[in-house]
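Presenting subunit A:
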Amino acid sequence: MRTFVTSIFALLAVLSSSPALAQPLRIGAPQPMTGPDAPFGDKFKKAYGMAIEEINAAGGVNGRKLEIVIEDHQAKNALAATVTEKLITQEKVLVLTGGRASGQAMEIASISQRLKTPYLVDHPSADMITAKGFEWVFRNNPTGSIYPAAFNDFISTYPGAMPKSAAVVYDNTLFGKTIGAAVMKQLKAKGVAIVADEAYPVNTLDFKPIMTKVKGTNPDYLLLVAVSTTDAILLTRHAKEIGIRPRAFVGFGGGFGVADMATQLGPLAQNVFSSAAWSGNPNDPKVKAFYAKFHKQFGIWPHEHEVEGYSIIYIIADALKRAKLTGNLDADRDAVRKALLATDMTTVFGKVKFGNWAGPLGDMYTNQNIYSPEHSVMAQWKGGQLLNVWPKSNAETGLTFPDPLALK
Partner candidate 1 sequence: MLRVQGLQAAYGKITALWGVDFDVGQGEIVALVGANGAGKTTTLKAISGLVRPQAGAIVLDGQPLTRCSTMEIVGRGVVHVPEGRKLFPEMTVRDNLLLGGFTRAARPRQQERLAEVFAIFPRLRERERQLAGTLSGGEQQMVAIGRGLMAGPRILMLDEPSLGLAPIMVEEMFRVVEEINRQGVTVLLVEQNTEHALAIAHRGFVLESGRVVLAGTGSQLLADPKVREAYLGL
Partner candidate 2 sequence: MALLEIEGLTRTFGGLRAVGDLSFNVGEQEVLGLIGPNGAGKTTVFNLITGYVQPSAGRIRLDGKSVVGLRPHAVARRGIARTFQIVKPFPGLTVKENVTLAAFLRHPARRDAEAFALDVLGRLGLGSRAGDLASQLTLLDQKRLELAKALATGPRLLLLDEPMGGLNPSEVDVASGMVEEIRRGGVTVILVEHVMKAIMRISDRVVVVNQGEKIAEGPPAQVVREPAVLAAYFGKRSA
Partner candidate 3 sequence: MRSLAPWLAGAVALAALPVFAPNSFFLHVAILILMWTLLGAAWNVLGGFAGQVSFGHAALFGIGAYVTMILYLKAGVSPWWGIPVGGLVAALASLPIGLVCFRLRGPYFSLATLAVAEIVKLVALNWEAVTNGPVGFLITGLPPLRVFGLAVDWESKLPFYVVAALLALAGLASTAWLRTSRLGAYLVAIRENEDAAEAVGIDTVRAKVMTLALSAFLAGMGGGFYAFYFRYVDPDAVLNISLSMEMVFIAMVGGLGTVGGPLIGAIFLTTVGETVRERFQVGHLIFYGLFMMLAIRYMPEGIWGRARKLFSSLQARVLGHGAA
């Protein structure tokens, strides 16, 4: 028994052998680098790297270089907690970001709060993360319940767009249920009849049975929510193949905005709306420049995730620049937190200023980007391209409504 205890120490000693480098400013990022979510971890890794390279090439932050420490959590909550603990206590990072999925972000937030280390959320969207009063947790991106903001605005202001009825199909994950609930709450408030309320398990192979059922309700709008790209594409395909002809197909979730929608669905994607937390403002030169540069470096066009990762580093750098760092880790972390509270800037993602306010589902947010509702955009697939159509200020082209197929 004794020998086993000593062996614990020996093994733990191995774990702790990473040298303590005091020089660069360290940012920790738990991300899924293996496991089912690995592709997302990889996207963020690229985006973080690019931003850090740019900042360091320009002389760093107050003369000190930035460094990112990514730890793999395999999309498992317990591992996310473990690596967060490690990043804070072993790697001695000043500030945390990342997380990828909400379950893991919840663990990171909870530990950051306990160990008093600022955590700046870049992508996880569960409302709960910034609705629990964690003063050490900040979020740049919109919460799940904000996703339908642009859609909401669209049906209220575009002439004749108010749905007569709507069918809502969403996955039974945190993401799907949050958005599904938010959308239905808002529609009901406007007196719109919800003719179908269908939840499905993620990674469903065949949506035809659900879609046949939905078709029977003859909805005026078909609203689809998917956390998984597979589901987004199959939902759209099967809905169209079954012959549902609503005035508008509206998708919520990243999957409805990826290039695969067009390549996989071809003409079936035509005129499908994607109402997302962020679809980029292509009219902004900074966004254009970022897209071009990213494509040049990695050979792929960036999306939501890359933009979020890239922007978050700039927000952190900005806070670090303003924070008075003394070398005392605890004091420095608090200084960073205070600097974040005073953030007021614009990134490729858009405007950032953290504040406490009430969300659409009635939650009280803490340190949630106050500009979140303005980031929400409706885009539409046209000829294989996803173009912003609403609100007008971000529109690249006019919108097609109602869907010409519905009129036949």
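Everything below uses one rule, namely that a contact is a pair of C-beta atoms (placed from the backbone, for glycine too) under 8 Å apart; a residue touches a chain by one contact, two chains touch by 3 or more; residues count from 1.
Behind the choice of candidates: all candidates are chains of the complex that A comes from, given by their letters.
Since the model is a prediction, treat every value here as computed from it, not as a measurement.
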Exercise for the section: Could you sort through 1, 2 or 3 and say which touches subunit A in this complex? Expected result: 3
Problem - Residues of subunit A defined as touching candidate 3 within the complex - result: 1-2, 4-5, 7-9, 11-12, 14-16, 33-35, 38, 70, 72, 74, 76-78, 81-82, 85-86, 88-90, 103, 106-107, 110, 113-115, 126, 128, 132-134, 172-174, 176-178, 199
